[in-house]
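Written out below as structure tokens is the structure these notes cover.
After this line comes chain A, so read on.
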Amino acid sequence: QSNINNSLNNKAETSSSSASNSSTIYISPGPTPAFTDNFNPFNGPWNSPAGIMGLMYEPLLQINTYNGTVIPWLATNYTWNSNATVLTMHLRQNVSFSNGMKFNATDVVYTFNEQKNLMGQWSVLKSVVAVNQYEVKFTFKSSNSQYLFYIGSNFIIPKALFSNISNPLKYVDKKPVGTGPYMLESFSPQKIVLKANPNYWQKGEPKIKYVVYRDYVSSSALTVAMQRGQVDWTSAFAPNITSMFVSKNPNYNHYWFPQGQPVTLLTNDALYPFNMSFFRQAISVSINRTQLQSIGEYGYEKPANAAGLLSQQLNELNSTNAALAKKLAEFNITYAKQILEKHGFTINSKGRLVEPNGTVMPTINLMTIAGYPDWDTDISLIAHDLNKLGITVSISTPTQATVASDVTSGNYQMALDVATGIGPNAWYDYSGLTGPVINNGSNVATNQERWNSTGTGFMTYYNNYQNVTNTTTQGKYINHMASIMLKQMPVDYLVYSADWFEYINSSIGGWPTAKNPYWIPMPWYPGPNEVVMLHLYIKHAGTNNGLSAYEYYIIGGVIVAAMVGTGAAMYLRKKKIRGEE
Partner candidate 1 sequence: MEEKSNLNGKITYNKSKKLNGYTSIIRSSLATLLKNNKSKVGFILLLSIVTFSIIGIFYTPYNPNAYLFKFSQPPNFVNLLGTTGYGQDVFSELLGGAAPTLMIAFSVGLLGTLIAVLVGIFAGFTSKTTNAVINAFINIFLVIPGVLLIMLFGTYFLGIHQNLGYLPTIIILVITGWAFGARTFRSITLSIVKRDFILSSILIGESKMSIIMRQIMRAIMPVIVSNFFFTSMYGAMGLTFIEYLGVGNVEQVNWGTMLYWAINYEAYLTGAWWWILPPSIMISMLMFSLILLNFGLDEMANPSLRVFKKKKRDKNE
Partner candidate 2 sequence: MNELIRTENLTKEFETRTGFTGISKIKALDNVNISLFPNEIVGIVGASGSGKSTLAKILVFLYKSTSGKIYFKDEDITKIHGKSLKKYRKEIQMIFQDPYASLDPYHSIEWHIKRPLLTSHYSGNIDDRIDELMNMVKLTPPEYYKNKFPHQVSGGQRQRVYIARVLALNPQILIADEPVSMLDVSLRIDVLDLLSKIKNELGIGIIYITHDLNTVSMVTDRIYVLHNGEVVEDGYTNTILTSPHDGYTKALIEAASDPYKRI
């Protein structure tokens, strides 16, 4: 058994290196210490290297979170019942897994039910049943039109291979089998090679036969590799992308940094003074977001609007909301002071903010994760800004784990973090901010800012949104929600995080660009990256990297000769010394 494996591996290696000249793409999803030899889909799509699962497993639908475009994938289409409680998926026929097994409804039903059992996922679903071999019915406990995104993006797992495994969650899957365009060819912690799946259901795809994931440990190593053209597709942060990457080969080296989720200043709304919405507003306008962009975020991350929508989704807002969203995110310290003074706050002779009852505003703590240099800079800038408003801010940068646990348990005053949800329309952006208000001290999953929306009517619109599938009605609801958000400002939106994406188009073409933003471009994003991958094609043979075997033998010879020479010289010298005297 192992012998066969070995010879297979060796064959694969040689074939891959011979193939590397013609039809290979080199990908790095970003710095990681090493890859893990486990491709169990039950562990989620995030196995290292991130994104690789998306090339081997496929979802029912491909949904673009930037703009909501849906591409039918393993499902050819879907239908909702009228009140959005039953979703029916019509599956694609003639799809098979990479080992030749046919794909059908049993796999879909197994995937969802097993995840529901094992992980407590899909608790909103009442049942998932196969209507027939190519039709699956998802019944919800209540109206849930927005679950289409989650259900559609979920990777489908082959039942035949997993149903016999006692604990699929702990299973180490070294031979992944999915419906995707690629199959695992060889693994090492530093390099993973994927080979085109010959049985892939999209005929003629994939056009690139080999995918090589290379491991770069540090971002600097990755940057240098990019400079040298050793990775074709990556997602890396580099402080000055033009001088560090583009300028090295301006014809071929390109980047596009679309704007992603907004970075938020989480305020603990259960605590004074953040329990007052005007205070949150005042804070929002006293932050200089342009400075955050230029200093903290190296100029890449654009200021966010106050409504908290993805920049790609801003067109969903009506003009009033859009104007307000812009105004409330603009740096205007006078306006901030006006807001506060209107509510009885004053500024004393020392420039400190004084509460209506006469006490000086105590020091407020602002934290973010240690080791994220941009955020670390951001919070010191914000502290500076708030200081101008008369608020003393102490900053701290604990570990990621501490921030995570403090924020979930409400043990913080202000924190810089990402709190919004992500999805194909504005409703998802708010999904992270809503949820039951739980006392500080106990853990929450969403609504970590502990915003009490009772009385604002927000939740009505939020919930109703899920009952409808009609986009016009949805647009109306979004604007209602946005105007409440702008009044309430449960969190302050700062800048859009950049979705790093760099590519080299010397040998490979078909990339999404700012001009042709056909899909989400990051290689680490499993699902979307498959769509991009299938757009790519080989322009002409790429460059070879590394030395040939002959060169290695020559170098080896030189080293041995040098060693022998030194040894002999030392021996002779020693002999001479001893002979003397």
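For anyone wondering why these and not others, all candidates are chains of the complex that A comes from, given by their letters.
As a convention for this text, a contact is a pair of C-beta atoms (placed from the backbone, for glycine too) under 8 Å apart; a residue touches a chain by one contact, two chains touch by 3 or more; residues count from 1.
These figures come from a predicted structure and were not determined experimentally.
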item	value
Touching candidate - 1 or 2 - for chain A as found in this complex	1
Residues of chain A that touch candidate 1 when the two form their complex	219-220, 223-224, 238-240, 243-244, 291, 295, 298, 365, 367, 370-371, 373, 376-377, 380-381, 394-399, 401-402
